[in-house]
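Here the complex is missing a single protein chain, while all its other protein chains stay put.
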Amino acid sequence: MQLTVYLAGQIHDDWRNELIQKAEQMNLPLQFVSPMTNHSRSDAIGEEILGEQPTKIVKDDKASDFNNLRTEILMAKSDVVLAFFGDSYKQWNTAMDASTALAHNKPLILVRDESLHHALKELSNKATATVENFDQALKALSYVFETE
Amino acid sequence: MQLTVYLAGQIHDDWRNELIQKAEQMNLPLQFVSPMTNHSRSDAIGEEILGEQPTKIVKDDKASDFNNLRTEILMAKSDVVLAFFGDSYKQWNTAMDASTALAHNKPLILVRDESLHHALKELSNKATATVENFDQALKALSYVFETE
Amino acid sequence: MQLTVYLAGQIHDDWRNELIQKAEQMNLPLQFVSPMTNHSRSDAIGEEILGEQPTKIVKDDKASDFNNLRTEILMAKSDVVLAFFGDSYKQWNTAMDASTALAHNKPLILVRDESLHHALKELSNKATATVENFDQALKALSYVFETE
Amino acid sequence: MQLTVYLAGQIHDDWRNELIQKAEQMNLPLQFVSPMTNHSRSDAIGEEILGEQPTKIVKDDKASDFNNLRTEILMAKSDVVLAFFGDSYKQWNTAMDASTALAHNKPLILVRDESLHHALKELSNKATATVENFDQALKALSYVFETE
Amino acid sequence: MQLTVYLAGQIHDDWRNELIQKAEQMNLPLQFVSPMTNHSRSDAIGEEILGEQPTKIVKDDKASDFNNLRTEILMAKSDVVLAFFGDSYKQWNTAMDASTALAHNKPLILVRDESLHHALKELSNKATATVENFDQALKALSYVFETE
Amino acid sequence: MQLTVYLAGQIHDDWRNELIQKAEQMNLPLQFVSPMTNHSRSDAIGEEILGEQPTKIVKDDKASDFNNLRTEILMAKSDVVLAFFGDSYKQWNTAMDASTALAHNKPLILVRDESLHHALKELSNKATATVENFDQALKALSYVFETE
Amino acid sequence: MQLTVYLAGQIHDDWRNELIQKAEQMNLPLQFVSPMTNHSRSDAIGEEILGEQPTKIVKDDKASDFNNLRTEILMAKSDVVLAFFGDSYKQWNTAMDASTALAHNKPLILVRDESLHHALKELSNKATATVENFDQALKALSYVFETE
Partner (left out) sequence: MQLTVYLAGQIHDDWRNELIQKAEQMNLPLQFVSPMTNHSRSDAIGEEILGEQPTKIVKDDKASDFNNLRTEILMAKSDVVLAFFGDSYKQWNTAMDASTALAHNKPLILVRDESLHHALKELSNKATATVENFDQALKALSYVFETE
């Protein structure tokens, strides 16, 4: 049995690779899928596909068409969603992906530093599990496969 | 025909009363429901009901039990969700309520200043309608009832 | 028992009033809801609420935000959808509303002249009932209440 | 990971082969499924299977039995629906397939020339993404698999 | 609290009136809805609304359009379905209505003489409750309201 | 706005009346519904309606037909489920009703003494809110209506 | 692409083997699943597994436990349901399986001789496609795979 994990969260730094490398070291039967993590490309994908747009807001709206398309397709293929909240950025996308997963009965692992607990308390309360870092998240995923 | 509107968003200032008064002046057949808007009570409701908790995180977790209970009951009674994002605060709750509404096929009006568009672009793209202020939101709700 | 009927279809002429008057003459316990039937207002509602938009396409897109909001709210309140296809116009909206109703287990009465049968054959095949004019549609609705 | 794409749209010309060949040139891990694209056979399939029918309308109705059977089976197997609207024909089938996909939470790429935007504005507004030609549609699908 | 009960079953004799009169004598807060119980009208409703049809099978098919419309609307309004199977007739409609109710999480009371148990064993096994006559069915409905 | 509350739990003592009286003293706009709380009647309802059964197990099975019918009808009418676990009895019914509510997106208040936490930890973790006594449960319900 | 087909219908004669052999001759990529077609074993499976039961009705009820278990597991694995109605027997099981499939959005091919149309008219009207014999049913399934 292999599980597919959607990695929701900001795309400003390299946290997914860090997590994926740790998972590989643990030999977990996991396949990871993600939003486009090249941030400038993610912002520009609307104009890349459709050409120049009349305003910055329309440019954003078109980019989100393709980012949402990607997320919806890949999340439907996933068995579990891992949503990471960091210190910076609005991360409303992350909250949207996490909440959408829960509403569709898709299990959710929330990863956030303890310092963020207050602002995330209602979402953390609905999440299947909340942890504080990637090592803990991977232990949680590993636990699904362990038998003793 | 009367509609019930859930007002999702931060509870640090008095924006809901402002909106409700405008709605009353327009004589719209709307009933508004909200989370607990007394902020300190919302944070303390876990200990108010259950007594002192061992840590601040557990206190938060218990408060969110009752805040989520309230939101789930009232959102199920609502015909449409209005979610307001302002300049301040994390507002991950707001993103959670907005996304949950969409995932349950509940129409969503997103209210946010244009300056917030970039961070909200994927959620705005999924929302039924996005507006920039309360007057526009009420015009949108009024439009549902108008016949010419 | 009263039923609410959503009247899907083009908004270029006065067919809904004709149908509603016939229904009133038959004293049927029906409440009708509709999209905005003032066509120029329906097209302009995006700019009416949000102000001038940069292109005609964005203007259209914003108008459809509020038209979809209205349709989603009112269709959720309806017990049955009546979708009328006429000779003119693309009427893709009508096909969208009719198909959405069916996919959400909402009964659908399709009204179309026999001459349109070929192009509508797959949708007619999925509709709960297909009739050729408003008198027949109202007889179908009346039949729901009759006991002998 | 391979995706299955349902190609909704008219069956009067050879647009699907054009699109599939472009996809093959891009080496995308896509499997395409479609309605019966032999138009005269699609119209005649009711009588081909069941024998002669009493009227043209019944002939149409029986053909649509088998066309709908095919569409329902293949769309359930698909991860994403691509719906193409051209200049000609009623294309109410296409609107039906596109709307059914959305109502069942199946991501939808709408392909239409900019000239058709007005008539498609409400459906385009609900689609996951709207593009203007097949190259753009394939870039959108390719984007789902790209990682940088 | 009042309950609406859909009375599924054959329409060849007067069993519904018998049951409704018993319910009235018991003063139960029940509202009953039914298919068209005038059998010849039920068979003719397609031609009554649409005019003469080319064959008996098409006549039947059109009648079933309006009978299914009525059933779908009224069953959606119901809190519980009572399905009665008697000695005569195919009663595949009854089995269809009963199974549809169960699949939509609508509670089902099956009424059948003990002599029919074998042929109904799989449906009876899925029904919420199975009884042998109308008095028992009404006791079951009365039990929902009783408090001691 | 009034809420309907289903009171799941054992029927060996009078806890529901105690809770309902407290609610009345608080003037909460709540309507309570319950399983049959007359225990011997609940056990005997199968034979009361259907007559003597061949074995004790069949007698039990028939009683549960009518108890499940009652629970399904009344829970579908409820806005929230309150499930009380006490010290005695197996209470597998209570766990069934609580879990069914959650799986159907019905908010759940779990009431249990702290001493039962370990055995209920997974269910408590999924419940919308967990409290230790009826006063706390009613405060939680009251909180839904309070505005300051 | 391979499809799994559930063959609903009576188990008194060998119609499934006839159909499966025809399918093999046509080289269709179909996998067929069925209820237990050994009729006496199907009736006796409750006592075979659980031992002697107190009455014939309880024996039937226990047999239907295992027959329903089999049907639910296999129908969930199926892409399409083929339901055959013949001249003899009550066949309420068949109507139940066919209706359950439709209610769960599983495409349904109804096979029945024209002589049975009247009694099956409402179910036939809801079926995805209705045919009169197995050759036609297999042509319908073959049509799903054909491309010209």
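For the reader, a short list of remarks on this structure follows.
Chains here go by letter, A, B, C, D, E, F and G, matching the order in which they are written, and residues are numbered from 1 within each.
The rule is simple: a residue touches a chain if its C-beta (ideal position, glycine included) is under 8 Å from a C-beta of that chain, and two chains touch if they have at least 3 such contacts.
On a predicted model such as this, the values are computed, not experimentally measured, just so you know.
Shown chains touched by the hidden one, complex as a whole: A, B, F, G.
One of A:50, A:63 or A:80 touches the chain omitted from the figure, and that residue is A:80. Only one residue from G:68, G:99 or G:130 touches the chain missing from this view: G:68. Within the entire complex, the positions of chain B that touch the omitted partner chain are 54-55, 58. Counting the whole complex, the residues of chain F in touch with the unshown chain are 56-57, 60-61, 63-65, 67-68, 71, 85, 89-93, 95-96, 98-100, 102-104, 114, 116-126. Seen from chain A, the chain kept out of the figure touches residues 1, 3, 79-80, 105, 107, 109, 128-132, 136, 139-140, 143-144, 146-148.
Convention: only the chains that are shown with their structure count from here on.
Counting hops only between chains that touch, chain B reaches chain G in a minimum of 2.
Under the contact definition stated at the top, the chains bordering both chain B and chain D are A, C. Matching CA atoms, the turn from chain E to chain G amounts to 180°, rounded to the nearest 5.
At the interface between chain C and chain E, under half of the residue numbers appear on both sides, which makes the contact a different-residue one.
A count of contacting C-beta pairs for A-D and for F-G identifies A-D as the more extensively joined pair. Ranking all chains by how far their C-alpha centres lie from the centre of chain C, first place goes to F.
Distance between chain centres (mean CA atoms), chain B to chain C: 30 Å. Annotation for chain G: no residues touch 2 or more other chains. If you check each pair of chains against the touch rule, the ones that pass are A-B, A-C, A-D, B-C, B-F, C-D, C-E, D-E, D-G, E-F, E-G, F-G.
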